[in-house]
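Structure provided below as structure tokens; questions to follow.
Only a part of the assembly is drawn; its chains keep their places, and the rest are absent.
Chain IDs A and B follow the sequence of writing; residue 1 opens each chain.
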Amino acid sequence: MSKVAVYRKEHFNAAHRLHNPALSAEENARVFGKCNSPNYHGHNYELSVKVTGEMDPVTGFVIDTKTLSKLILTEVVERFDHRNLNLDTKEFKDLNPTAENIAIVIYNLLRAKIDAKHDLKITLYETERNFVEYPA
Amino acid sequence: MSKVAVYRKEHFNAAHRLHNPALSAEENARVFGKCNSPNYHGHNYELSVKVTGEMDPVTGFVIDTKTLSKLILTEVVERFDHRNLNLDTKEFKDLNPTAENIAIVIYNLLRAKIDAKHDLKITLYETERNFVEYPA
């Protein structure tokens, strides 16, 4: 039987700042531009989670989107929503919160909770015009 | 020559209810929650059809989107729009109309009418936040 992909979208609003402590202040300003602004800025992060697998013949679901929604709320939204990613989260205490890194962190948080028989992919929108996908 | 994918989006509005007659009323309520509501609820289904193949060098088209649009209207929209999927369609008389199953039914309806040299993929949005893709 062919596989089906199921998507669920959720969102969270957070502050962040791009900064690498291994670089000088000048290098940080040059590399990250206004995203290095010292007092943080923020985004409405839109998150799309794709789970791929075979349908359960009893339910007609690959995964119940209500279950998937609750999992994203528990593992991701409660952790990051209305937080400062750099200051308030252990995940980004020593990790630069680029969209790429946030997507990988979210992937790892959800991968640990989703049945290994299912494939998982994350799309994270920092804005409508800038977004990332992991794994590619 | 590399292949190009062409997408056309259409939509239909339908009522449905998730229910498996092999399960008890209690099991149906537990598994499908409010989607098992006995008198049906409904959605604006948004449908994206992806056709992949080589461009015709005369037209510069993989497939004319006007042709693809007409095919989707004839095969899918006229069949399901403003219908009760469970009661009014032969396709879901004995098949639970989850988004997964609706996408597979639409794939099969269109696959029969699209040139075998073209690949086909269906994305079906039940809501802006819940959608499925087949084949994955």
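The criterion applied here is as follows: a residue touches a chain if its C-beta (ideal position, glycine included) is under 8 Å from a C-beta of that chain, and two chains touch if they have at least 3 such contacts.
Note that the structure is predicted; figures quoted are calculated from it, not measured.
Undergrad: How many copies of the one sequence build the whole complex, if 2 are shown?
TA: 6
We take it that only the chains that are shown with their structure count from here on.
Undergrad: From the mean C-alpha coordinate of chain A to that of chain B, what's the distance rounded to whole Å?
TA: Centres of chain A and chain B (C-alpha means) sit 28 Å apart.
Undergrad: Going by the contact rule at the top, pick out the chain B residues touching chain A in the complex.
TA: Per the touch definition, chain B meets chain A at residues 18, 20, 22-23, 31-33, 95-96, 98-101, 103-104, 128-136.
Undergrad: In the complex, go through chain A and note every residue touching chain B.
TA: It is residues 2-10, 50, 52-53, 55, 58-62, 64-66, 119 of chain A that touch chain B.
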